[in-house]
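Of the protein chains in this complex, all but one are displayed in their positions.
Chains: A and B, in written order; residue numbering restarts at 1 for each.
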Amino acid sequence: MILPPFELHQPTTVDEAIELATQLRKDGVAFDWMAGGTDVLPNYKNRLNARDHVIALGRVDELTSIGKNSIGALARIEDVARNSRVQSDWPTIAKAASLISSPPLRNLGTVGGNLLLDTRCYYFNQSEFWRDSKGYCLKADGDVCLVVPQKETCYATYSGDLAPILLVLDVELEFRGSNGARRVPLRSFFEYDGIRRFEKAPDELLVRVFVPSTDKALRTDYLKLRARDTIEYPVMGVAMGLRTKGGTVADLRVAVTGSEAVPLYYGDLGLGGATVDEATADAVQAALLDRITCYRNVPFPPGYRKAMGGEFGRKLFLDLSGKA
Amino acid sequence: MTTASRSDSRRGDPARPDNRLLRLRVNGTVHSVAAPPHAILLDVLRDVLGLVGTKRGCDMGTCGCCNVLIDGRAVMSCLVLAHDAQGKDIQTIEGLAFDGPDMHPLSKAWAECGGSQCGFCTPGFIVTCHELLANEAAPSRTRIAEAISGNVCRCTGYKKILDAVELAAARIREAEPASAPAKSGGSK
Partner (left out) sequence: MRSDRHEKLHPHDDAVQRHGLIGKRIPLIDAQRKSTGQELYTDDLRPADCLVGKILRSPHSHAKIVSIDTRAAEAMPGVHAVLTGKEAPNSFGVLPVSQDETALAVDKVIFIGDGVAAVAADDEETALAALRLIRVEYEPLRAFLDFADSLEEVPEELRIHKKTVDGTNLHKQVRQEFGDVDGEFDRALWKKRMSFRFPGVQHAFTEPLITIAHYDADDRMTVWSAQQVPHYLHRALAKVLEMPMHKIRVIRKAVGGGFGGKSDPFPHEMVAALLSRKCRKPVRILFDREEVFYNNHGRHPSKIDVGLAIGKDKKVAALDIDALIDGGAWGSFGVVTTYYNGVLANGPYRVDNFRYRGRRIYSNRPASGAMRGHGAVNTRFAYEVLLDEAAFDLGLDPAQFRIDNALPAYTKTINEFRITTNGIVECIERACAMAGWKDKYGKMPFGRGIGIAGGFYISGSALPIHWDGIPQSTVHLKADFDGGITIHSLAAEIGQGSDTMLAQISADVLGVPIDQCRVYSDSTDTAPIDIGSYSSRVTFMAGNAVRRAAEEMRRLVIGGAADLTGYPPEVFVLEDAHAINATNREVRVPFVEALRRAMKDRGALQTTGCYSGPPPMGGQHKGAAAGLSPTYSFQAFVVELEVDLLTGKPKVHEVWAAHDCGRALNPLAVEAQIEGCVHMGLGQALCESFDYNKGNVENPNFLDYRMLSSTETPDIHAILVETYDPEGPFGAKECGEGPLLPALPAVANALHDAIGIRFYEMPITADKIWRALQKQKKAAAGSATQGAAK
């Protein structure tokens, strides 16, 4: 399968990349950033919103490092999963990374790419032929959503694995752009629908993910629902952080992926201060069931995915509180 | 008939307007190649360089038949831009699996254990397992299964593939106990 033609830019530094992007933007030229290529290239092969210019980041070595309090946006997922510092300081980031796709794709894919992963949908992730025969959708070449028929909102599903635990850890994203650098808390980064997904200027580049130091007593974990133990995107994923004090919930943080068009941070679900017991675990489950909405656009029926969100929340609460 | 040149008569043609020259280091040899910016590494390997041992299975990163090593790491060459692979060290099955007495322990064990039936997925598997065994001297069967989980084999049910990787690992350990990494579990 050949790609649609595009002009390729291969900067070697962040500055060069930003310069290129700024120029392209000034020229009114649409372009895509490409990190590992594992999301962009299959979409381009399917002629999904392909652009005339691509800035490939494979040669920008400065963004691959993993530091004491940050992870470079171009760090390979497999490197993150196997990094001893990540494993000891942020074990759930390592776990979530290790659950992404399959080993050769983890060798290509990057942290930034997974975080900013395009949304997925049966009506979207198809070839041009398929979409032409079915009718084009709102997210690419059409004007109506085929999941929930209307013309306003795209219901494609966010499918990144890293976002939930990064939301729990309250990381900040650092972007570089023509106007310099800015930092955004991840918790306020994602919004909107499956097309807009978040607020980011086209010439802004995600450069690093800063992980704040957290109380060592905050225990975290991530559970992922997928049909097979490899390759698959999460069709439901729940990350939780929990610190208890004197038998009550001192700090509870819950985030979900694989449900709506963006990953969602649900905070403590209104359960701060609750007693650590089965009843609170049930309340976690009930609160998640109240909040989670899934659509029929990725594998597994939406009702089941939602139910698993609740089950995972309950299990995580019991596991992390030591009540399992 | 079976050797000649190109499957796609205009790929690799320097006269084609959108082609750009690039230098690819493949199996230790640097090749000057003409390819458009959007050329995929798999296509250049097969159609321009004639390295047809790397197979095209799904073209979308879901089967592993096209895996090659880039700087020692197994990646799907259907999801790599040829121009992005410049300056890197690319190894294909042709560079790993010599025949005769120098046959790679993986290839040898694969043949003995019945790791191939139709064989179409085999080059991709060997490439993947090459990376595994370079990092881990004695992976367990569970670990091997995890490492090959991005490669699809429709014939074997994977059992004889696991047998082959175990056998190859044991032979590599016997042959070069000093240079093999000491611990399993691997790190990069």
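Quick note on the criterion: contacts are C-beta pairs under 8 Å (C-beta built on N, C-alpha and C of every residue); 3 or more make two chains touch, one makes a residue touch a chain.
What you see is a predicted model; the values in this text were computed from it and never measured.
The absent chain, not drawn in this view, touches the displayed chains A, B throughout the complex.
Checked against the full complex, the candidates A:F6, A:F31, A:Y122 or A:Y295 give a single residue touching the omitted chain, namely A:Y122.
Although one chain is not displayed, its contacts with subunit B can still be listed: residues 1-11, 50, 52-60, 62-63, 65, 92-94, 97-99, 103-104, 106-108, 110-112, 114-123, 126, 144-146, 148-149, 151-162. For subunit A, the residues touching the chain absent from view are 1-2, 5, 102, 122, 126-127, 129-130, 132-134, 225, 227-232, 299-301, 304, 307-308, 311, 315.
One rule holds for everything that comes next: only the chains that are shown with their structure count from here on.
A straight line joining the Cα centres of subunit A and subunit B is 29 Å long.
Those residues of subunit A lying in contact with subunit B across their complex are 1-8, 10, 34, 37-38, 41-42, 44-45, 54, 56, 58-59, 78-79, 82, 84, 101-105, 107-108, 229-231. Across the complex, subunit A is touched by residues 18, 36-40, 43, 59-62, 64, 67, 73-76, 78-81, 83-84, 87, 128, 146-151, 186-188 of subunit B.
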